[in-house]
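Only a single protein chain was left out; the remaining protein chains are all shown in position.
As written, the chain order gives the labels A, B and C, with residue 1 at the start of each chain.
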């Protein structure tokens, strides 16, 4: 049974579901929601007596066991030791291409974002890359990105074992279908309709009349999130943790 | 003025002369004479107010500042940070080829030595490689090695900034002439003649009627060797140091 | 071999026009030295970020000191986008070599290992590849059916970093920030400011040694306490988030940047 939860809690819970079965989750810097989702998966697995989940939070000393500098994440991904990673994006298009560089032309982009970071690499090597961007608008979810930091699909003859797995926003959750190279709407968050999602999305996608509502956590999981996960988060993201509901 | 010295002292002093001008000398494991020669150069430079000489002795904790494992020596050589290195060889031929693998056929060599170590690489990248082998005989100094661990010369189109600089044995000292790819007899150690050297050497070489005697250390240098160098050596090679003459 | 100098003298040793290697904010960045370079009117730098840049790079750009920027990203982290960087991009004032983090490391590894290039997986199909002059697609020599990217070596002329500690012999403790070790190995010269100088050798302690950059890579050391302020120094002190926000606000305009860079207290 779903209990009432905040939108953030819904997203964190959804992230944990998208990570199901992953043994090692890497989370980029300043990514409290993905970190929370990974921590929730770890706690749930432990409760259910399932395998350990390792969560590596880049930029954290405590939740990061890398000892060979920031290149180790990339080596580790190439070795197949990382099961899931998160990417955002100034633009994400319907073919799963991600743009972290800029909009409106290159190189002298009128709108310039920080840059591609490790995306052009990790998107190929981490099996399950979750695209996570809270803003759900035609400005972000475009038909065609202005610059491809990391491509959603790849021609034959190029090694690729990873890529987009799902796209999660504050309004909906899509899966990515590698065979067709398109997104499929899997569920719509409470308070939105498929029609809303079609309007808010700049690309066409499959199952665009989806009537599934994104499930929220049950009472037990919500209690876990508001207790243990909130405290674990507070070590790395004190401000973010403080903004989450506390256990009664 | 040359003072009377042992053959070993003559070799150590000659090594220091061959290293003249080098800023960083790397010495392999179990190579006390090259280590002694490098330490002597360091001490002489210091006395004369010349530049510092760094001596890295592989396998030593104290005289080895590498902190990135044994690959660092090779990286360091490739970066141009090592000026001189030593190679021995089960066989050395007249073209400067070195064999550290075996004699009499390959792979099932009737006489098998340990293997090539880093020779096939360092011979290309360290500017001054000194071939040092005490035994001077047609068995060691052959016309053509049975197996090339590291070649003396290289075809065009292959990066090479290093290679053989000199060959030192307990009987003579040769320079290597990179333009002709041949050794040239530079000096004969006291007690030997050019005719002896011709007979003891399995390959033909230039200046084979050389009448120069290998110079030994003067009294001041000899005193340095028998005092300071002997003590420095004792830290890494106690047995070898004990076998050297002590200052009066 | 390692010279011990004042921070000012170290700044004088870094001329215009060099390829300058810099560490990420908080992992070896040295904004206080960047101020000295700006005061000296340094120009025409090719900046290599290993692998990303922050406030110190934005300051150099704002001062007009950068002609080429090779990086995987520039950001002020929690304080948002890097304002001088964004402005310079819009106005076409710098030549941008957009990279991706592991490709920067591959280029530095190539320099570290003295090879002209390194292969790297991924990247094919991205516009990062299309726009990068020093990367190529080739085939795997052991499997001609596989296309793979090769990146050419990146060898900075000078790397400038801040570290917790050096000893009197020139050895520098970096700890687990191995990307800074890689950067130093790859560079022709490395200049290091440190929080403190140890009179005993850092290499004598086996527990420390694995995190120590040996003196042979270190051209000069200057003691300069707090020189990583406000960006912070890993395992020593945190970022001063308020100050970085002050910078971010000020640097929104060229005038504001100028006022900040000439007015604000430095680490000294």
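Here is the rule we use: a residue touches a chain if its C-beta (ideal position, glycine included) is under 8 Å from a C-beta of that chain, and two chains touch if they have at least 3 such contacts.
The structure presented is a predicted model; accordingly, all values stated were derived computationally and were not measured.
The undisplayed chain touches these shown chains across the complete complex, A, B, C. Only one of A:24, A:112 or A:128 touches the chain withheld from this view, namely A:24.
The chain not shown here is touched by just one of C:9, C:197, C:235 or C:259, and that residue is C:235.
Note that of B:16, B:54, B:68 or B:214, the residue touching the chain absent from this view is B:68. Contact with the undisplayed chain is limited, among C:13, C:68, C:210 or C:258, to C:210.
By the touch criterion stated above, the residues of subunit A touching the omitted chain are 23-24, 52, 54, 65-68, 74-81, 125. With the whole complex as reference, residues 106, 109, 113-121, 134, 136, 138, 140-143, 146, 148, 150, 152, 174-176, 178, 205-211, 235 of subunit C touch the missing chain. Those residues of subunit B that touch the chain absent from the view are 29-30, 61, 66-72, 74, 78, 100-102, 106-110, 112-125, 147-151, 153-155, 157-160.
Heads up, the rule we're going with is that only the chains that are shown with their structure count from here on.
Taken chain by chain, the contacts run in an open path, each chain touching the next and the two ends left apart. As a whole-number value, the distance joining the C-alpha centres of subunit A and subunit C reads 29 Å.
Inter-chain centre distance (subunit B to subunit C, centres taken as mean C-alpha positions): 40 Å. Subunit A has no residue in contact with two or more other chains.
Residue numbers of subunit C whose C-beta contacts span two or more other chains: 181.
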